[in-house]
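Would you mind keeping the following structure in view while I ask a few things?
Only one protein chain is missing; all other protein chains are in place.
Presenting chain A:
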Amino acid sequence: MSTPAAARPLPMPDETSGPYWSAAADHILALARCARCGSFALPPDQVCPHCRSTDPDYAFEPVSGRGTVRSWTVVRQSGLPGFAADLPFVLVDVELAEQTELRMIGRLLDGPGALAGSDPALRLGARVRVAFEDVHPGVGVPAFTLAVTEPSGVTEPSGGVR
């Protein structure tokens, strides 16, 4: 087969997402925050999903990138040919630390090995942190890695709004 391998789809930043993707290129997770009620919205909708303002005037603010796993799936076939070389891979459904039910889906870069063994590291409630895949020059795509269990006494960094 001489067909060139398909590439992963690249995000097309638009007026709702430009700052998100420019921050992601610098490996910073910056989420849209409603100027009216202060809630994060992912994705940022025309109408704030929390206070329903039609003028949410979102500002993109860096978040901790920390979260917990609510579910996962191991993708073994993808409709997107650009992911063929990555199969199988794990997608995690993550609730971010900053806000209840602020959920985001991305690849778990630890891979299916995180499910190995009798006491797998990937389980409901497992802690993860954001990571970025540089899929193209100037394009970073958010993903996750399992957070290393930290020794007791180390506190979570502040900065997020719960």
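Keep this in mind: contacts are C-beta pairs under 8 Å (C-beta built on N, C-alpha and C of every residue); 3 or more make two chains touch, one makes a residue touch a chain; residues count from 1.
Definition applied: contacts and distances are computed from a predicted model.
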Looking only at the UniProt record of the hidden chain, which name from "Xanthine dehydrogenase family protein molybdopterin-binding subunit", "NADH-quinone oxidoreductase subunit F", "Peptide permease" or "Mycofactocin maturase MftC" is the right one?
-> "Peptide permease"
Pick out which of A:V75, A:A121 or A:L146 touches the chain that's been left out of the picture.
-> A:V75
Where chain A meets the left-out chain, the residues are 6-14, 17, 21, 41-43, 45, 49, 70-83, 86, 89, 91, 93, 101, 103-107, 123-124, 135, 139, 141-143
